[in-house]
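Pasting a structure below so you can have a look.
All protein chains of the complex are present and in place, except for one that has been dropped.
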Amino acid sequence: MNPNTSTRSATVTGSVPARPSALERLRRVDVGTALAWLVVLVAVAWALAPGLFTSADPVAGVAADALRPPDAEYPFGTDATGRDVFARVVYGSVHSLSGALIAVTVGLVAGTLIGAVAGTVGGLVEDVLMRVVDVLLAVPSLLLSLSVVIVLGFGTAQIAFAVGVAGVAAFARLARSEVVRVRATDYVEAAYAGGGRFLTVLWRHVLPNSLTAVAALAALQFGTAILAISTLGFLGYGAPPPTPEWGLMIAEGRDYVATSWWLTTLPGLVVVAVVLSANRISASIARRGRA
Amino acid sequence: MRYVLRRVGQAVVVLFAAFTAAFVLLQAMPGDAVMIRFENPELGLSPEQIAALREAYGVDVPAHRQFLHTLLGFLRGDFGYSVQSGTPVSRMIAEALPGTLLLASLGFVVAVILAVGIAFLSTYPRLSWIRGALRALPSLFVSVPVFWLGILLVQVFSFRLGLVSVIAPGPVEGLILPVLTLAVPISAPLAQILVRSIDEVYTRPFVTVVRSRGAGHHRVLWRDVAGNALLPALTMAGVLFGELIGGAVVTETVFGRAGLGRLTEQAVGNQDVAVLQAVVLLTATVFVLINLCVDLLYPLLDPRLRTKAGAAA
Partner (left out) sequence: MTRNRSDVSDPDGTTPVLEVEDLTVAYTSRHVETPVLHGVSLTVHPGEVVAVVGESGSGKSTTAQAVIGLLPDNGRVTGGRIRLNGTDITSWSDRRMESVRGRRVGLVPQDPGTSLNPVKRIGDAIAEVMRIHRWADERRIRARVLELLERVGIPDPERRARQYPHELSGGMRQRVLIAAAIALRPELIIADEATSALDVTVQRTVLDLIDELRTEDGTSVLFITHDLAVASDRADRVVVLEGGRVREAGDTATVLSTPGHAYTRRLVADAPALNGAGHRTAERTAALLAERADLPPAIAVTDLVQEFGTRRDRFRAVDGVSFTVTPGTTHAIVGESGSGKTTTARAVMGFRRPTSGEVSVGGTEIGPLRGRGLRDLRRRLQMVYQNPYGSLDPRRTVGSIVAEPLVNYRIGDRAERARTVAEFLERVALPTHLSDRRPRELSGGQRQRVAIARALVLRPEVVVLDEPVSALDVTVQAQILDLLERLQEDLGLTYLFISHDLAVVRRLSHTLSVMRGGRVVESGVTEKVFADPRHEYTRGLIEAIPGRREPALPARP
């Protein structure tokens, strides 16, 4: 026991923290995170209303304009059949984002359910569930996704689901450890002491306090899912050409890598920007949870 | 001793469960892969020939006997036959393994060097001006699609700068870019956990105490912080192995190298269930073994667990 620990940790400005004003709170949002939100919002807008961002057709090309480097007319250049690469990237975002959304939802729902049940019920149920999670963890996520793909077949929805399955274990482990952590806190015990019933306490205290970490993981998994989906698309297991899927576009641009750098580089940079932003947002959620 | 036995038992249970799951998922699915392939009228096989094939592939027996048969086969190192080519899967894997092993181990070494370099350089006070950039590197690395990175490296180093030839390169030259491509994404999670645990160790009171004895930056970092910070990174070993295999699938495909990854990629493309199943189960086995080793080694490296493990025994 360590009765005086908190007494001895001196704070800078006395003991009563001041209440930050709305303006101050606004100022505390750092530039990087704001930029990350902006990137994700733009990508979402591309997915919802691609027509607002480009007037070019993502599928039909102008043969005369084939393999033109980026310029004012074609900001990302054109591919071998004269299609506007920028338009394809814009129209492609719906595949990546909706796929990632499906994947995260699958992982989040199944994983959190498994983890939360394991952490709450305990005993044999916990043992069995966590061994299942161990099995899922034992297979590298890409191979796990490939196993699902080989069973379900190729296609956008199939690879999204496959990527989601690969994320189940991470969510389950985190959810379980968070639930176990929160259940051991004094405030949960105090809630029982105050006459709380099991489900009430679970709903009112345990879940809300466990979910910040899970939300941070969800944001992180969103980025990971975009990466994994583009990888599976690149390997050719996703939607067939001429679908403007980001991974597939890069695969198609590979044949012209010696001459037309923009075909692979620019779509790739878009993927990096979106994934980086999702990771940044995840970190900011996790930080807020700790504060 | 009881701790060791319990841990080994757990590993066996996980492996058995993995095998069962793979069997149920991949082999016992309705409309099995063999039939889909051979009932194709274009092949022009007679019903008798199909029946003979069914027997050869062992799909004609009841599920539980099939299960037992497959399990015993796996234990003996017999993974059945490729649906695509009819070659024994074990031979295909044996042929593919050396190339991947070389690529993966080199990639791993480079990744460790990169990660340790990033993590430790970012704590040097003299380098504080680039600390921010160093610390941002791992999160950039995890955000880069491996296949794109490979293509980008080829573009820059082969076509732009002409430093590394991609057309008929020598054995060493041909490894440079694939190894780099594989190493970058592997180094990222390792660097992240190292940076985090170095930071965490620095906040512990004993570091201040060591400094109060007059220890300088280097001494604190290498004699006191490093040992404590490297321990948690050890638990990453299994995950890193998995990432290496996943990375090999992509890297080998991008660079057209023969190996386990390429084999896997083709197996999925051809719906060759037997090959994928063997690769998945082999990887899972190695993963479980690595984690078992780490768990058994950990108490030897961390004195606090030594007595705990002893007490549990």
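The chains carry the letters A and B, assigned in the order they are written, with residues numbered from 1 in each.
Simple rule for what comes next: a residue touches a chain if its C-beta (ideal position, glycine included) is under 8 Å from a C-beta of that chain, and two chains touch if they have at least 3 such contacts.
Here the structure is a predicted model, which means the values were calculated and not measured.
Touched by the hidden chain within the whole complex are the displayed chains A, B. From the set B:12, B:133 or B:209, the residue in touch with the chain omitted from the display is B:209, counting the whole complex. Taking the whole complex into account, subunit B touches the unshown chain at residues 204-206, 208-216, 219, 223-224, 227-228, 231, 301-304, 307. In the full complex, subunit A makes contact with the omitted chain through residues 1-17, 19, 28, 185-187, 189-197, 200, 204-205, 208-209, 291.
Simple rule for what comes next: only the chains that are shown with their structure count from here on.
The distance from the centre of subunit A to the centre of subunit B, with each centre set as the mean of the Cα atoms, comes to 22 Å. Touching subunit A in their complex are the following residues of subunit B: 10, 13-15, 17-18, 21-22, 25-26, 29, 139-140, 142-148, 151-152, 154-155, 159, 241-243, 245-246, 249-250, 253-254, 264-265, 267-269, 271, 273, 276, 279-280, 283-284, 287-288. Per the touch definition, subunit A reaches subunit B in the complex via residues 131-132, 134-135, 137-144, 146-147, 149-151, 223, 227, 230-231, 234-237, 247, 250-251, 254, 257-258, 261, 264-265, 268, 271-272, 275-276, 279-280, 283.
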